[in-house]
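Of the protein chains in this complex, one is absent; all others appear in place.
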Amino acid sequence: MIIVLKPKTTKNDIESIISFLKQYNVSSDVSKGVDTTIIGLVGDTSSVNSEALQTNPHVERVMIVTEPFKKSNRKFHPQNSVIDVSGAKVGGKSLAVIAGPCSVESEEQICSIAHDVKASGATFLRGGAFKPRTSPYSFQGLEVQGLELLKKAKAQTGLPIVTEIMSPRFVEHFERDVDVIQIGARNMQNFDLLKEVGKTKKPILLKRGLSSTIEEWLMSAEYIMAGGNPNVILCERGIRTFETQTRNTLDISAIPVIKRLSHLPIIVDPSHATGISHLVEPLAKASIAAGADGVIIEVHNNPACAMCDGPQSITPAVFDQLMKKIAAYAAIDGRKV
Amino acid sequence: MIIVLKPKTTKNDIESIISFLKQYNVSSDVSKGVDTTIIGLVGDTSSVNSEALQTNPHVERVMIVTEPFKKSNRKFHPQNSVIDVSGAKVGGKSLAVIAGPCSVESEEQICSIAHDVKASGATFLRGGAFKPRTSPYSFQGLEVQGLELLKKAKAQTGLPIVTEIMSPRFVEHFERDVDVIQIGARNMQNFDLLKEVGKTKKPILLKRGLSSTIEEWLMSAEYIMAGGNPNVILCERGIRTFETQTRNTLDISAIPVIKRLSHLPIIVDPSHATGISHLVEPLAKASIAAGADGVIIEVHNNPACAMCDGPQSITPAVFDQLMKKIAAYAAIDGRKV
Amino acid sequence: MIIVLKPKTTKNDIESIISFLKQYNVSSDVSKGVDTTIIGLVGDTSSVNSEALQTNPHVERVMIVTEPFKKSNRKFHPQNSVIDVSGAKVGGKSLAVIAGPCSVESEEQICSIAHDVKASGATFLRGGAFKPRTSPYSFQGLEVQGLELLKKAKAQTGLPIVTEIMSPRFVEHFERDVDVIQIGARNMQNFDLLKEVGKTKKPILLKRGLSSTIEEWLMSAEYIMAGGNPNVILCERGIRTFETQTRNTLDISAIPVIKRLSHLPIIVDPSHATGISHLVEPLAKASIAAGADGVIIEVHNNPACAMCDGPQSITPAVFDQLMKKIAAYAAIDGRKV
Partner (left out) sequence: MIIVLKPKTTKNDIESIISFLKQYNVSSDVSKGVDTTIIGLVGDTSSVNSEALQTNPHVERVMIVTEPFKKSNRKFHPQNSVIDVSGAKVGGKSLAVIAGPCSVESEEQICSIAHDVKASGATFLRGGAFKPRTSPYSFQGLEVQGLELLKKAKAQTGLPIVTEIMSPRFVEHFERDVDVIQIGARNMQNFDLLKEVGKTKKPILLKRGLSSTIEEWLMSAEYIMAGGNPNVILCERGIRTFETQTRNTLDISAIPVIKRLSHLPIIVDPSHATGISHLVEPLAKASIAAGADGVIIEVHNNPACAMCDGPQSITPAVFDQLMKKIAAYAAIDGRKV
């Protein structure tokens, strides 16, 4: 931690700050410049109340040097984490491809799509049972009945299930019935929910919040990991910007940035990032090229009748073509689907 | 709802869209231009699946004309809503001034601040018991014990309590013990929590999410109101932008925009919007000048030792001066504290 | 300047960095922590190539402590700058009120508006002769003829003229004919133009770019001042964010932030910030309450027929009411119009 002092801070004032810092069991190193004096704190600064320091009238700025994320930090865990999901791996040589409809609508729908995406090479089935909708008047999902239909699709195809949780009351239920618990973008900083899923050992798919920095996102992963659950898969799904041609702006740079900062696997959701079906293929390809560990893609057998997110869903036929492209791209970097 | 068709859509294709629309019990009005044909839907369009329409290969764009918020919409409720909080009113002639520390830290601290802010004219006491912190390693609040201390401060001063809820498990507890339940910015789209507080009749202080549009914010109010609780107070607290001199960017325009769109009261939190104590006074004054129904301000007796948010807290003495300024500004527009 | 080194940087590597730094004639202060070593540079660091340092494989981060703006910095010029515009003052006790139409359209229009706004108390006349339009097919202004009409309006009313320049070719012409040269938001980083107006002594109204940070804005002022022209008036006019209810988001916090960082006067343009006429009054009031030195407001005698920006223009009658409100707000803080 670095404390930049205001010009003209007196020797006495500097000494009183240094003696205040002694309570934290760190030592202080003073660099006196022409205009500016800097105090460098040496030792374990994690307990230092930087906000309190900031209120000192002689302090111009407090700069935190150490990254605040620990368990998700690559510095302390140099090799990639590979998450085991009911036998399938996320984060290793093989790419994860999670496919399925936005919402589970009926047994026929979810099972038919599950068969189709499996035939094309998908490795996981997605499908929403509890749906976070902006409007209370929109379809909210089939809820528990939706989970039952996902289990039927899994029984028929063997595909592990990825689905979103919205309430801490359902953690036990999800722990029993699903393979990957998804935390949606809007709940990325629902700390109550993060703490609850942190008590399980289930793999958690943690979507990035629409306006969350990469550091905040890793801090949310940290909530889950600090609770005892190391199985976190990150999912970039677009951030909110001023551009209106796409629903969100896919932050493609987040992939290599995360790979440098963290050992956790990262996948990309091109369907939600753009909200437009014809953009799914180019962005899925770009994500793999940028180093993502997989993609999550909305596939619907009849987008024109989908109960939600039809405009961003692709058909099983288009998905089948996309899988071939993804495999070719992956091969260049020594990976496979 | 307006459906803009692609150039060269044939008469047959137009007719098939119109017959598809008949299922929604609306009538269609076709305007044929040189390049572009437009279908205007007339009638109650709220049940029309606009996303499904968007997937139609002949549709260029679907434009929604009607505002999606109903119960919070001024069109259907032209007079201002005035919320009754244990006898005090929010949204009428008198401004609401909510003051207190970021976190409840001790009985002495909260009671001392409560006495101070009351003496200066505050009408509500704020104080965090459950704290949403970016890091799992930061102080998380005194939790239930914090609520008990707030009740003591209320017993001594008579100030109604405003405090944040983070989990649906505590709704009953808050309903019994506090006067206004705050939903924090990070939980603005925690729909599970919104539905739960919508089942109570408690006044809800709904903070705007960091990257939420005004429309999304009103839709979150709609979740609470649709559940049966009309007592929603909106709180603007800054949005996330590229500017780094302030923690967030206070969206001052949101005040008159909300006043036009909705009948709900709106207050402003200049402390969280900027994160810097010397900006609290100018922004509090600006908020009142722009038409806000009140302000919520962090006051701490010793900001340098605050367990959180010290840099944005002002002292009781500064708060006292601020109250005098606010009163003068309010008087110009015929309001009072 | 502070250089944060990567963990495990050896003593030899540190020494080679320090000897590299000697070329800049600064001394280095090394603080060795448990994980992290920090080098503080002491002396005049303005010539140090921080980008080159950043490429050193042992350097984790370079943090610049000193603010890069010098001539506009309040640290080196503690008292407010008051700019003299043909006898009128901007930045002192009296507020500047600049009013007039978006575009000069005809002699009758500009003279009639000039008389009206003067009667209500405006102290400057604005009016666009050269118009920056997003589309090449939109009305581009009356250009030189527009300047002539502005001069007639000035001859009749005595109001000094504020108008925008778009090309360095016209600097001499503007220097002769107008009282304040406006640099528009889109040209805030048109460095060629900034250098040219920096060679004159004319007061420059420097609008903030739509996505410019406050620091970048002050650096653009620095371009003008470094050229020899100290007469810069800053103008906040909204930044670009995700919110779509208003055209831009007025960054009201920029006013007190600028007042702390710089000695230059700052005014606000609520008309362009929002694009909506009914928001002009509340935001003009809020700007004065937040400490602005004035406002610039679009007034048109017939907004429904304005050749541009009609939706954000107010009528002379509404402007007259607004002036009364502004005067009342200003009086509270000991200022006047």
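A few notes on this one:
Letters A, B and C name the chains as they come in the text, with residue numbers starting at 1 for each one.
Convention: contacts are C-beta pairs under 8 Å (C-beta built on N, C-alpha and C of every residue); 3 or more make two chains touch, one makes a residue touch a chain.
Everything numeric in this text was worked out from a predicted model, so none of it was measured.
Touching the chain that is not shown, out of A:I3, A:I288, A:A304 or A:V318: A:I288 (per the contact rule at the top). The chain that is not drawn here is touched, among residues A:N187, A:S211 or A:N231, by A:S211. Check C:L210, C:V268 or C:V299 against the missing chain and you find that the one touching it is C:L210. Within the complete assembly, residues 2, 4, 7, 29, 31-36, 38, 40-44, 61, 63, 65-66, 75, 240-242, 244 of subunit B touch the chain that is not shown. Considering the complete assembly, subunit C touches the hidden chain via residues 46, 49, 51-52, 54-56, 68, 70, 132-137, 166-169, 186-187, 189-193, 195, 209-211, 216, 219, 222-223, 226-227, 240, 277, 303-311, 313. Interface residues of subunit A with the unshown chain, by the touch rule above, are 211, 213-215, 239, 241-246, 249-257, 260-261, 273-274, 278-279, 282-283, 285-291, 325, 328-329, 332.
The rule we apply is simple: only the chains that are shown with their structure count from here on.
Centre-to-centre separation between subunit A and subunit C, using Cα means, comes to 39 Å. The set of subunit A residues touching two or more other chains comprises 240.
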